[in-house]
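Next up is a structure, given as structure tokens.
Shown here: the complex without one of its protein chains, the others still in place.
Every chain is named by a letter (A, B and C) in the order it is written, and numbering of its residues begins at 1.
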Amino acid sequence: MHATAPPLTTPALTVDLNADAGEGFGVWSLTDDEALLDIITSVNLACGFHAGDPPTMRRLCRLAAERNVMIGAQVSYRDLAGFGRYRIDMPADVLADEVTYQLAALDGFARIAGTRVRYIKPHGALNHATMTDTGQATAVVEAAVRYDPSLALLVQPGSELERQAQRAGLRTVQEAFADRAYNQDGTLVPRGSKDAVLHDVNVIVDRAVTMVREHKVVTVGGQPFHLEPESLCVHGDTPNAVEIARQLRAALQRAGYNVAGFCRP
Amino acid sequence: MHATAPPLTTPALTVDLNADAGEGFGVWSLTDDEALLDIITSVNLACGFHAGDPPTMRRLCRLAAERNVMIGAQVSYRDLAGFGRYRIDMPADVLADEVTYQLAALDGFARIAGTRVRYIKPHGALNHATMTDTGQATAVVEAAVRYDPSLALLVQPGSELERQAQRAGLRTVQEAFADRAYNQDGTLVPRGSKDAVLHDVNVIVDRAVTMVREHKVVTVGGQPFHLEPESLCVHGDTPNAVEIARQLRAALQRAGYNVAGFCRP
Amino acid sequence: MHATAPPLTTPALTVDLNADAGEGFGVWSLTDDEALLDIITSVNLACGFHAGDPPTMRRLCRLAAERNVMIGAQVSYRDLAGFGRYRIDMPADVLADEVTYQLAALDGFARIAGTRVRYIKPHGALNHATMTDTGQATAVVEAAVRYDPSLALLVQPGSELERQAQRAGLRTVQEAFADRAYNQDGTLVPRGSKDAVLHDVNVIVDRAVTMVREHKVVTVGGQPFHLEPESLCVHGDTPNAVEIARQLRAALQRAGYNVAGFCRP
Partner (left out) sequence: MHATAPPLTTPALTVDLNADAGEGFGVWSLTDDEALLDIITSVNLACGFHAGDPPTMRRLCRLAAERNVMIGAQVSYRDLAGFGRYRIDMPADVLADEVTYQLAALDGFARIAGTRVRYIKPHGALNHATMTDTGQATAVVEAAVRYDPSLALLVQPGSELERQAQRAGLRTVQEAFADRAYNQDGTLVPRGSKDAVLHDVNVIVDRAVTMVREHKVVTVGGQPFHLEPESLCVHGDTPNAVEIARQLRAALQRAGYNVAGFCRP
């Protein structure tokens, strides 16, 4: 559709950059959180169940608030040992309460920092489960609706989570991954597979601009997949994550986009 | 006994009855929470660190809200294995964050139930530590001040927690224990000691009325200790806890007291 | 097959009674462990992942050893909040290590008590998973083979766990449930369903004797299912568990069976 760059006055010209942070626990940490927070516009913070001890949660909420970075709750199954990567088949009503607990705890630190949690992005196995499982998706949606119906949900296009969130009247924000290979149905090629993750900064940057400007991504089969991302995910745990994020932001701005959160921080 | 009954219009004629509840975890439980909630006027709810799984927290917040029972956060050291009964010497700043996390998580369930957490009562070893340790007391107070300065703190008279809370401008609510023996300095005789816990319902009830009306309790040495409790604690884990609570409430009402929470529920 | 009662000299005339115990954590407990230990001949002890704090593990190993009751490791997914009732989809190699950890920890307390862990009985969702999932069954079997190949596995007839254990050369001991309804394929009617659990002591006792003597159980459809149980499971968490266990033991003895563990304690 967008043969040429869209004019600068269009609201669609805003794109959000999100990344995970706070993925440590106690003495352990994974990422260079402060450097990323200077580049991204929304941050997915662990809430204590797969990572995220309270001092880390407080510090990152403060750092995000100081930089006008939107705070999202990266809710997870209760699984420190597996970093939230193992699916736990809990009943939907129990899961909804587990999500509420994490969401409210993080929101406490956001309030102390003078802001609020603005969105939810399920982590790891919970994210994967909510792509197709109605019960698990509904649990996350119900927790959001009960706690704060103005919360947005970061979703993948066509996922069950997107459907349930929209049915419940929640705002959904489509997310895309510039550094990940896509299957023809829009799902991501699993991390274990060959070529699942892209590493060339130039390729990643070009792909990102194509995603937001032309609303498509070339899948592993060669066909394009249609998407309309409002937010691009930057991975903080790749070796040159900060450099990739910086170049991505610069390229998007050169392409005429306003890199900003999808709602007020 | 009542040389002159105090006039019914005096605000001091209100007394609160508090009890712990929600002290289970997953399949485990300790107390008959629902029966107690029909009698007491404020409830101290475990927040997940020494007890209190999220489904229990949600259910008890709902039950409390339905009965206009005030909700308090029974914050604790992170210690499921020891039920929060072992002191953990963590730095005050870390402790403040641990308290914030619990407080905010419980408040999430209180909000969902249409109410809010109104006060904090530290649990077990944390409660004991805040009686005399300035750092630990300050940590609890700071967590309250940052999160919601309208929170009250349930305190024992003369404790470090009372001093620090008052210094920080928080409301303090003095608590007394009708079924526990007092030392001459106003501290409780430790549970392990002989005669630390009273069991005779009539003795407990008389003692409670004396505490709120005459502002004193007879200590183990025979001397009276001065106190002005706004709240009496009922233990939910004694065999006849519900019966004791019921008679206590009835006796206080007969004595002309309005049994009610110390602020709006 | 056994139209008449087998002669009293047959070794098959021995039957084991097993029950879960130690299913508490810290201040919490579920069952009257000591009373059951006077009746049963093998005990499935929680190892800290779904229940079972170290002081409880040590105490129960001692009590079991004093009564010549065989100790089994009731290994589980790492899930205190869900009491091991939620399936956790962890890779088989990680699961094998989680099982080894629990097994070795319990065996430490068994050694201190002068005995050893003699068998494994997976708990809750892990037990359910090993009925049909090759990866999960193999993980439990590998943990046993590596740690102590003389360990037995308590299994249900026709389960994947039974197949994998036998393939690995481990001894399997078939278990039956006298107080549970059976489907026609030998699986148990799920607990949630109507009539899943039998409560009449006489019915339970008759059923048990039929199981061990006639090698069959009448399923919900009315047809018999063939089984050859070496061990009968007694549930410790039903209200009259101790009474049921006592009558079951007496009835089996009256029927000419030697109620004893399936190997030395």
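Here, a residue touches a chain if its C-beta (ideal position, glycine included) is under 8 Å from a C-beta of that chain, and two chains touch if they have at least 3 such contacts.
On a predicted model such as this, the values are computed, not experimentally measured, just so you know.
Here the missing chain is touched by one residue of B:E34, B:E66, B:D89 or B:D200, and it is B:D89. Checked against the hidden chain, the listed residues C:S29, C:T100 or C:T210 yield one contact partner: C:T100.
Contact with the chain not shown here comes from a single listed residue; of B:D16, B:D33, B:D53 or B:D79, that residue is B:D79. In the complete complex, the hidden chain is touched by one of C:W28, C:F83 or C:F109, namely C:F109. Contact between chain B and the unshown chain involves residues 78-79, 81-82, 86-90, 94, 98, 125. As for the chain not pictured, it touches chain C at residues 48, 53-55, 57-58, 93-94, 97-98, 100-109, 111-112, 146-147. In the full complex, chain A makes contact with the omitted chain through residues 24-30, 53, 80-83.
Rule of thumb we're sticking to: only the chains that are shown with their structure count from here on.
Chain geometry summary: the mean Cα position of chain B and that of chain C are 43 Å apart. Our note on geometry: chain A versus chain B, Cα centroid distance of 41 Å, whole angstroms.
The set of chain A residues that touch two or more partner chains comprises 94, 98.
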